[in-house]
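This is the structure I want to talk about, given as structure tokens.
One chain of protein is taken out of this complex; the other chains stay put.
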Amino acid sequence: MRIRVHVTPRRGVLDPQGQAVAHGLSNLGFSGLGEVRVGKVVDLELTSESDPEAALATARKMASQLLANEVVEDFSVEVLG
Amino acid sequence: MRIRVHVTPRRGVLDPQGQAVAHGLSNLGFSGLGEVRVGKVVDLELTSESDPEAALATARKMASQLLANEVVEDFSVEVLG
Amino acid sequence: MNPPAAFSADPRQGDPAITDQLIAEHGLTPDEYQKVLGILGRPPTWTELGVFSVMWSEHCSYKTSRRFLKTLPTEGERVLQGPGENAGVVDVGDGLGVCFKMESHNHPSFIEPYQGAATGVGGILRDVFTMNARPIALLNSLRFGTPEHPRTSYLVDGVVDGIAGYGNCMGIPTVGGEIDFNRCYNGNILVNAMAVGIVPADRIFRGIAAGPGNPVLYVGSRTGRDGIHGATMASDSFEEGGEGRRPTVQVGDPYTEKRLLEACMELMQQDAVIAIQDMGAAGLTSSSVEMAGRGGTGLVLHVDRIPRREPGMTPYECLLSESQERMLIVAAAGREHIVEEVFTKWDLEAVVVGEVTDDGCWRILEDGQTVAAIPVLALTDEAPNYDRPREKPADLKQRQTTPELSAHGDCAAVLERLLGSPGIADKRWVYRQYDHMVRLGTLERPGDADAAVLRLPGSKRMLAVCVDGNSVHVKLDPFGGAQGIIAEACRNLACTGAQAIGATDCLNFGNPERPDVMWEFEQAVLGLGEGLRQAHVPIVSGNVSFYNETGEQSIHPTPTIGMVGLIEAGVSPLGMALPSAGSLVLLGSPRPVLGGSAYARVIHDSEQGMPPQVYWSEELALHQLLREAAQRGLLLAAHDLSEGGLATSLAEMLISSRGKASGCQIQVPCPPSAEAVELSLFGETHGCAWVAVEDERRAELLALCQEMQCRATALGSIGGEGLRILDAQGSVVLDRSAESLRKAFEGGFAESIGLSPCPPRV
Partner (left out) sequence: MRFGIVTFPGSNCDQDAHHVVSHVLGHEARFIWHKETDLEDVDCVILPGGFSYGDYLRCGAIARFSPIMDAVVRFANEGGYVIGICNGFQVLTETGLLPGVLLRNQGLKFICEDTRLVVANGHSPWTVLCPETLVAPIAHAEGCYFASPEVIGQLEEQGRVIFRYASSRGEELAESNPNGSINNIAGIINEAGNVLGMMPHPERNSETALGDASGAAIFRSIIHSFEARA
């Protein structure tokens, strides 16, 4: 079962990478750009889980223990199929 | 309109970060872990676009010009609403 | 050698048929293919075709350059290992050798600047630590297109980031380098990286596969499909649709390389390793072939045992993959468990994949079936060796015609433009991204001296290292310009107080099938050889990169040199920063010319005329004097005259004093015409350096100069406000505040390339 975990900077936390991307895009001539936030996506293959709920629960544990630092990051999990 | 861009390492391209994460998770006692791939997620607010198709087209342009390096990365875009 | 017919191999199911087109796609000429048939006595299998293709590529076989490289001096009392091994080694006393090499990663860096540059650093590091040398420093030489070219800022940013990303993570300081910009690199940048390491002189490990029956181990990262045909690509020009070759880019993993480094260093403490070599270009193939070639042995590899990253890889792919962070080891029979233990400790794989044999055959088995069997010598010594046609370029006369340059008229404005031009400007934007302090050895940091100076662990002596190149000078006068590079490198070392003891080269040229390019190549190599012989410096390692061109545009001939020097114990290495007071003495006899100078290029957009020539006896007298004076503690600062001439060098010394010196004043003995003044201030010359000396010791210095037959002229003093230059009559020809010069110098790099500037120094 493949699970996707999104890890994104929390509201209110500085995101210099997002700012740099916004800046880079506007340098390239893109306009009408609001906020840009840059996060991580982790795709996991969970070979031993076949139940989606159980797989999501495992992924959530992985995210809160390692993949995200909840002081500054939020995470969400989804089944990729 | 909010757009999400995923930028992930291409198939076949080495993903040292994914390997390190897999190693870290197995150190933590998670088992049954197959491949792990780590990529970026960029959330963009496109203030001037209201048509989803046009917004996605713009995001695709942004991705291929700046957000992704297509030599080693693939990207996909979706509307976040 | 056994008769060829003894070696048979079977095509695999699904192998493509060997057609003329397939042969051509592998870069083999019809003649070369005939040679393959003669060697094997049968058509090659697809796997074998791939192997011949990479081993006979320019990159691996040196088939064009070999006859010229032979003319370089490679011997000397200190040489412990000359060219031919993974890296060269020079004796530095105290039972230690310094091991170093430079290598290009030009094509990959143009395609993917971050990964190309990063894996260039990774590759050159492996060359050094594979010899049991602990890497202590990295340097690099970079060439980009014009600052305003639309891709330049992206490429500069990516290349610097890649070098930093790899070197910093490895914990090896990047201590020096050089960067220049020229339109000839718009479509083909150069990324040359150099690594320096320290090895116990009696424990140098080599890649000589000896002892039939000894096991061959594969260690490090797994093999993926990365960079297949990288070696042939490096031997190919960039065609306009060259982007189609993209999938060959390799991704570096410095974290794995760091563990590989530590594991190898730990393993080489023990008596388990017979031979070791990194897998660089042409990966498993070239490393195993070269080890067997040096050992005069054969080798059998079971390709099915190779650790892989992806399913379904063919022997062809496994053998030609250029996945990074891998090594091949020949262990002493019965001791392979030691290798396995050490690598397991570092979470790395070590797998026995074959053994050394005595039949001179390089044999590849897949599940017991022979898929390739080639005489080792056919891939090494018997590779093609070409004497390509050479012809003086038709426009050489015109290149060398002295340009008519009218005086600019405002020397201060000229100086500021030179200081702000990206080739001369402060490179802090670059080197602050490199960890240049880790390992606690950096005594002279980047930007502070003409060469980086390092502590030598295990010795009281110190090491000075630099890289140099000037492709405009070489373009205008290949023989003289190449000598100039040697002179400048030795001089940069001497300015810190060091004696040059060894060199490495990286020869970046255009298409060797063009007779004018070949002529430039020959002349440049002869010039390097002449310079090295004059200076008594041996070349112990090097690299050739041909086919640096896009469409019709060849790059300038760009040989770069990395040089290593020794500073004796007790000497304080010299930097270039002016002290707060003292006298300024110009050492040497300036013979300024404008041909190929920064002044001609930046102010007049001219790249024409004869560049400065080297007068070796004067040049060497200068170096000797600098060392002697440094040893006696006579000097407070030294900086050679190079790009931008006398005024630029002095301005750099003033700026790098960071306020310690408020200013300085010199009087230059030149006639009062504007042309003459600009020539003497900005013209370029070899054989000269500025030094600062305490007023009370000036006479002592001048006496020493006389004794050592080095011309010296006391031209001025430190103090006052800003830089003031007077002509022979005493009229002020240049007067600028230090602050204004500093601004031009510090802002110039990022500004001209359009990079975000770094904040001021604290």
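Letters A, B and C mark the chains in the order given here, with residues in each chain numbered from 1 onward.
Quick note on the criterion: contacts are C-beta pairs under 8 Å (C-beta built on N, C-alpha and C of every residue); 3 or more make two chains touch, one makes a residue touch a chain.
Because the structure is a prediction, the values reported are computed rather than measured.
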Omitted chain - touching chains that are shown: A, B, C
Which residue of C:I23, C:L49, C:A164 or C:L507 touches the chain not shown here: C:A164
Sole residue of C:K258, C:R308, C:H556 or C:H639 that reaches the chain not shown, by the stated touch rule: C:K258
Contact with the hidden chain (one of C:Q250, C:T442, C:N492 or C:S657): C:T442
Positions on chain B where the hidden chain makes contact: 16-17, 20-21, 23-24, 27-28, 38
Absent-chain interface as seen on chain C, which is shown: 161, 164-165, 168-171, 253-256, 258-259, 346-347, 431-440, 442-443, 455, 756, 758-762
For chain A, residues in touch with the removed chain: 13-14, 16-17, 20, 40, 66-67, 69, 71-72
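Quick note on the criterion: only the chains that are shown with their structure count from here on.
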Inter-centroid spacing, chain C versus chain A (mean Cα positions, whole Å): 41
Distance from chain B to chain A - Cα centre to Cα centre, in angstrom: 9
Of all residues in chain A, the ones touching two or more other chains: none
Junction residues of chain C - those touching two or more other chains: none
Chain B residues touching chain C - in the complex, by the definition given at the top: 9, 12-16, 19-20, 23, 69-72
Complex contact set, residues of chain B against chain A: 6, 8, 18, 21, 24-25, 28, 30-49, 58, 61-62, 65-67
Partner chain B, residues of chain C touching it in the complex: 111-112, 114-115, 221, 224-226, 246-247, 249-251, 253, 255-256, 309-310, 323-324, 347
